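What follows is a short report on a single structure.
Note that this complex is displayed minus one protein chain, with the remaining chains in position.
What follows is chain A.
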Amino acid sequence: MATGPGLESLVDQLISVITNDGRNIVGYLKGFDQATNIILDESHERVYSTREGVQQLVLGLYIIRGDNISVIGEVDDELDSKLPLSELRAHPLKPVIH
């Protein structure tokens, strides 16, 4: 089990989390456990819409229950900061249907 896809390598890194209801939360990974529950610091939600640019909602320190997590992506801090969020338009993601 030692070679499993743990999140150790992502601790203290900026990550992008897609939740089961289609939300996108970006923050620094501070901790995680067996059930993929995670602790995010300095987190914010990115709200996508087709009408206006991406809105960022500040959330701060957050715990996300593992049940609600779909995908965790590694984010390049530097390139992410250059992202022209106010110009991005996209449909919101579909929720997960089990």
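Structural remarks
Simple rule for what comes next: a residue touches a chain if its C-beta (ideal position, glycine included) is under 8 Å from a C-beta of that chain, and two chains touch if they have at least 3 such contacts; residues count from 1.
Here is the rule we use: contacts and distances are computed from a predicted model.
The unshown chain of the complex is recorded in UniProt as "Sm-like protein LSM2", chosen from "LAMI_0B04918g1_1", "Sm-like protein LSM2", "Protein YIPF" or "DNA-directed RNA polymerase subunit".
Interface note for the absent chain: among A:Leu10, A:Ile39 or A:Leu59, the touching residue is A:Leu10. Across A:Val11, A:Ile39 or A:Val96, the single residue that touches the chain missing here is A:Val96.
Interface residues of chain A with the unshown chain, by the touch rule above, are 1, 3-7, 9-10, 16, 18, 20, 22, 24, 36, 46, 48, 66-67, 69-76, 79-80, 82-84, 88, 90-98.
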